[in-house]
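Read through the structure below, which is laid out as structure tokens, and then see the notes.
All protein chains but one are shown at their positions in the complex.
Labels run A, B, C and D following the written order; every chain starts at residue 1.
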Amino acid sequence: MVDRIGVVDTMFARVDMAADALAELATCEGYRERFEVVRRTVPGFKDLAVACKMLIERENCAIVLALGMAGTADVDQVCAHEASQGLMAARLMTSTHIIEVFVHENEADDPGLLASVCRERARKHARNAYWLLYEPEQLTRRAGHGIRQGFPDAGPIV
Amino acid sequence: MVDRIGVVDTMFARVDMAADALAELATCEGYRERFEVVRRTVPGFKDLAVACKMLIERENCAIVLALGMAGTADVDQVCAHEASQGLMAARLMTSTHIIEVFVHENEADDPGLLASVCRERARKHARNAYWLLYEPEQLTRRAGHGIRQGFPDAGPIV
Amino acid sequence: MVDRIGVVDTMFARVDMAADALAELATCEGYRERFEVVRRTVPGFKDLAVACKMLIERENCAIVLALGMAGTADVDQVCAHEASQGLMAARLMTSTHIIEVFVHENEADDPGLLASVCRERARKHARNAYWLLYEPEQLTRRAGHGIRQGFPDAGPIV
Amino acid sequence: MVDRIGVVDTMFARVDMAADALAELATCEGYRERFEVVRRTVPGFKDLAVACKMLIERENCAIVLALGMAGTADVDQVCAHEASQGLMAARLMTSTHIIEVFVHENEADDPGLLASVCRERARKHARNAYWLLYEPEQLTRRAGHGIRQGFPDAGPIV
Partner (left out) sequence: MVDRIGVVDTMFARVDMAADALAELATCEGYRERFEVVRRTVPGFKDLAVACKMLIERENCAIVLALGMAGTADVDQVCAHEASQGLMAARLMTSTHIIEVFVHENEADDPGLLASVCRERARKHARNAYWLLYEPEQLTRRAGHGIRQGFPDAGPIV
């Protein structure tokens, strides 16, 4: 049986992060043979957690990427916190990894840079999802290395 | 069997958002044939989550709209956070979408504008609930497009 | 069988809100015939949630009023938040309404006014609990009307 | 069968609050006849909740005292909040009272006063635990009386 990787994004986000996540997964070994991708879109990032849980429970996804973007207002930070808490609960209720790929609009002033952070973060975490499923030693090899997604790696403290 | 869409609102809110949600649902294809609407009112927005859960568990609702309004005091922001966390837990415990339609009184200084934000947000999210149930491709088509409810869309970052 | 309404309060609070809640319930139609009241007291408001859950699970209460008062220190606000989160979880775990009747000591500078806010809020929410059980249409009739407890209604935005 | 009361404390705390809790319980009627005490120590207060849950589930404790002390840094306040949320969840998952006996180091500047707050709070709450189990009317008698632990009672508002 073919494994399934879920990808959920939102209408609220201002960058099509799912496109990059899907593109990255398409380059992974075993695409369409060992695993296939299931994709859903929800209105906003508070709707992500239950959509992820539904993909795991009903669509048999082995891991899910949750893609979202937070606005710049104070209330947006609270909403991002609630969305993240939901993802945490969904992980624990299903005992399944859900990779949170959130970008805060205030991470970059320049729209072009912000878009590239979104895209790069989506790609890097798509790869992480793949590794968690099929090559966990790739993660252990990088343990404590200050790895980042969307910005350059911070690197290890020497 | 006819599907059921739940709508829960509060006595606390200062705008009758349920009227708009109900009106929008009445314009959706299949109204009263494919789906019907069940409506409840609770005292305040902390009572919404359990009311939504009861509609899902006991009234067989396939999706629920939770309509609430937050006041302007600091404690109101904490209460809104608690109400939102409750909705998140209710979603995950039932594996069912619950669309949060909250308006903060400080989103607009002008009462008329505030009321129109409330009404528009209720309508837009009523449509989103319908799409989640019957036309999920409408959501995917708008993924990453910076879609908003109550205010103009932010649009995609180009 | 006679229904049961639970009332839980604290030693910490500085006003006997339970007295007012009990008095209001005693004026409701069906008192001692259709429903009876069960009352418990706990040390502080973080103990309310589990006491409410025990009343629902073991004493068969159909709804519970949780009465508490928060002090004025910063840590008191955090404690109130934790107490409220507990009530939210208790509601969802039991699929039962629990009406939170919390007063913050800083809601009024004058002790007399503060006491009257406590008493009025307890009475109004006791009536709301009764309505939720037996006359839900009373709540729907007031949907979006800016109804308050302890202070004058904010009223609808026109 | 003899009931069991649990007492859990931490290595992190700077006062031996368990000693006072145990001493107070030893003065309660029925000590070693009607009830016995089970005691555990964990590294820090985030470890308290699961230790309390284990005492309830595996050691058959009917109620538990959770003793902890929070430092003065900002991060310590967040940790205290997380520890408290854990206790709340443990209560609700077990439907059992867990009395939180937390002291914040900034409650008193003087070390001697701080130590006496710790000891007094531990004693008062040990008594509350006993009352919850065997003399709940003692709590109801003091409802709304502004009862405190470690500092003088605030008293009722008149």
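What we mean here is this: contacts are C-beta pairs under 8 Å (C-beta built on N, C-alpha and C of every residue); 3 or more make two chains touch, one makes a residue touch a chain.
Note that the structure is a prediction, hence the values are computed from the model and not measured.
Chemist: Even though one chain is hidden, which residues of chain A still touch it in the full complex?
Modeler: 77, 80-81, 84-85, 87-89, 91-92, 95-100, 104, 125, 128, 132, 136, 139-140, 142-149, 154-158
Chemist: Applying the definition given at the start, please give the residues of chain D touching the unseen chain.
Modeler: Missing-chain contacts on chain D: residues 9-19, 39-43, 46-47, 49-51, 53-54, 57-58, 71, 75, 78-79, 82, 85-86, 89-90, 93, 111, 114-115.
Just so we're on the same page, only the chains that are shown with their structure count from here on.
Chemist: Are the chains other than chain C still all joined, and if not, how do they split up?
Modeler: Without chain C, and with every other chain where it sits, the touching chains cluster as A, B | D.
Chemist: Copies chain C and chain D touch; is their interface built from the same residue numbers (over half shared) or different ones?
Modeler: Different: when the shared numbers are divided by all numbers used, the fraction is under half.
Chemist: Using only Cα atoms, superpose chain A on chain C and state the rotation angle in degrees, rounded to the nearest 5.
Modeler: For the C-alpha superposition of chain A onto chain C, the angle is 145 degrees.
Chemist: Rounded to the nearest whole Å, what is the centre-to-centre distance of chain B and chain D, using the mean of the C-alpha atoms as each centre?
Modeler: The mean C-alpha positions of chain B and chain D differ by 41 Å.
Chemist: Scan chain A for residues touching two or more other chains and write them down.
Modeler: Residues of chain A touching two or more partner chains: there are none.
Chemist: Answer with line, ring, star, complete or other to describe the graph linking chains that touch.
Modeler: Chain contacts: open path, no cycle.
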